[in-house]
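Shown here is a partial selection of chains from the complex, left in place.
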Amino acid sequence: MLVNCVVYRQGRKLADISVEAISDHLSDPEAFVWVALRNATDEELAAVQHEFGLHELAVEDARHGHQRPKIEEYGDMVFTVMHLVEYGPTDDLSVGEVAVFVGPNYVVSVRNRSSQNFLGVRERCEREPHLLQQGSGFVFYALMDAVVDRYFPFVDALESELEAIEGEIFEPGAARSNIQQLYDVKRRLTVLRHAVVPLMDAAGKLYGGRVPQVCRASGEYFRDVYDHLLRINATLDTLRETIGTAIQVNLSMVTIEESETTKRLAAWAGIFAVATAFVGIWGMNFEHMPELKWTFGYPLALGVIVAVCGVMYWRFRRSGWL
Amino acid sequence: MLVNCVVYRQGRKLADISVEAISDHLSDPEAFVWVALRNATDEELAAVQHEFGLHELAVEDARHGHQRPKIEEYGDMVFTVMHLVEYGPTDDLSVGEVAVFVGPNYVVSVRNRSSQNFLGVRERCEREPHLLQQGSGFVFYALMDAVVDRYFPFVDALESELEAIEGEIFEPGAARSNIQQLYDVKRRLTVLRHAVVPLMDAAGKLYGGRVPQVCRASGEYFRDVYDHLLRINATLDTLRETIGTAIQVNLSMVTIEESETTKRLAAWAGIFAVATAFVGIWGMNFEHMPELKWTFGYPLALGVIVAVCGVMYWRFRRSGWL
């Protein structure tokens, strides 16, 4: 589905045009066309490919989707795939994609399997003509910046979740739910890492040394995006390590708890075993057991048992088993 | 066994020829010969080696098989070994090989220990003469692309298996079968990694900077293959990490379950130990135990025991042990 198709000249919007009219504006070196597609059909893609002369392999990647994030050069065209992350129906993260073709005087974005639009990006660009006149490279930056900025809330959400789990990690009895949640956070983390790490690796080549022609005017802006990706990546790395440690610590806590339970069990079992042995003794049927005939034999026996068990209880208590 | 031996000229099939006739066509700079062998005998290999003047070390690698995937240059010839993965009789992965010799005007593929043929590749190439006229390098790309594309279903299968295990990982009682399956997935993963990682490392040198002569015309196609290998590799890395975490989590779940069992055992043991101690007391043979003579002594005793045990049960319940 075509979302927009607009010609810009010297940083200002010229007109909404139809896809077929694109080629009329490509000859003007000071203008560029910005096309946005959503869940594009094969016909739409073919039309766009024809207008801009896009490379077949790049178009195929945009058509099939399910690519890893990447930035590739085809002659003077830069082709980019970025992941769009959003919450799916079951609180899991779902991953869509936006493919961007950036040529000297055109930008084509193709969005798939995602409800996130880039209307805000277009509006902000149109409000800053002095930046927009850097050309198609700046639009590319603006799209990339928007995609990357949308990763931050997900990273923050993971950090909050992990902090919540950390608050529970030394609570007795929470081990099972902790480990489930940690595993869950780990899975979401993996989704984010897949979106961020390859894009970061690729974005590092958009400023500094040998840079694609279309990005050259906006080097410091791309470095800014790269810096954001570095920051997200550092946070994700820390999260990953923290999850690993938390799983390990959680396991330790379970073992420690179990060890304490075993001790307590051992202590009570000991106390009752002693009591049972005593009452067993006086339950024997020997004829000559003088204490059985004593008037105060019974209370005395009870007293002895309680006393012995009390001493045991006190000693277990002191050694921290109870 | 010889599968085919065909001469192509300017992207179109000229004729099926015999191996002995090959040298007649090698002088034509616009033609190339594409030979496919399966489980080649020493004689067949020697004949091919003689016709194309292949390097002895490369031919030996093709003859012996059991090589790791690699891409080597011998003068202007590129020698490649790729793994062909398929399901063996017992659901394990079995690994075959295809060795490809690519010269300026010939391609020789030697397939060993595998039932996967490349007839489809040849057909597709013959249907696209405008691409096939890029020469032997394009055939090399087409073969490599076919090999790499055949890895995807195996990776997908591993992902599905792992997801199935993940669905079971927090189920009580499934630990033993989970761990067996995880170990199994890990082994298959290793087979795939052996096929993919060295090939990826080597394929990264087929486009961009210093590239073998025969691959130069098809640089963007080789980058596409390389990108597929990167994608597979990223997925395999994630799988590997997920398996590691899953084994760890599985162990945690076993420990947690055992810890809960221990608590429950401790609770019931405690309750019955108390009951046993009480009945032991009234089983003692002291003469002066007045309660034994009471008419309602027995039901009272039972009531006391049930009451005490009930209180214990209730408290264990409240503290989550039962």
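The letters A and B name the chains in turn, as written, and every chain counts its residues from 1.
Definition applied: a contact is a pair of C-beta atoms (placed from the backbone, for glycine too) under 8 Å apart; a residue touches a chain by one contact, two chains touch by 3 or more.
What you see is a predicted model; the values in this text were computed from it and never measured.
Note on stoichiometry: the full complex in this file contains 5 copies of its one protein sequence, with 2 placed in the shown coordinates.
By definition in this document, only the chains that are shown with their structure count from here on.
Least-squares overlay of CA atoms from chain A onto chain B yields a rotation of 70° to the nearest 5. With centres set at the average Cα position, the gap from chain A to chain B is 25 Å.
On the chain A side of its complex with chain B, the touching residues are 55, 57, 67-68, 70, 72, 74, 173, 175-176, 179-180, 182-183, 186, 190, 194, 198, 247-248, 250-251, 254-255, 257-258, 261-262, 264-265, 268-269, 272-273, 275-276, 279-280, 282-285, 289, 291-298, 301-302.
Those residues of chain B lying in contact with chain A across their complex are 169-170, 220-221, 223-224, 227, 230-231, 234, 238, 241-242, 245, 248-249, 251-253, 255-256, 258-259, 262-263, 265-266, 269-270, 273-274, 276-277, 280-281, 283-289, 320.
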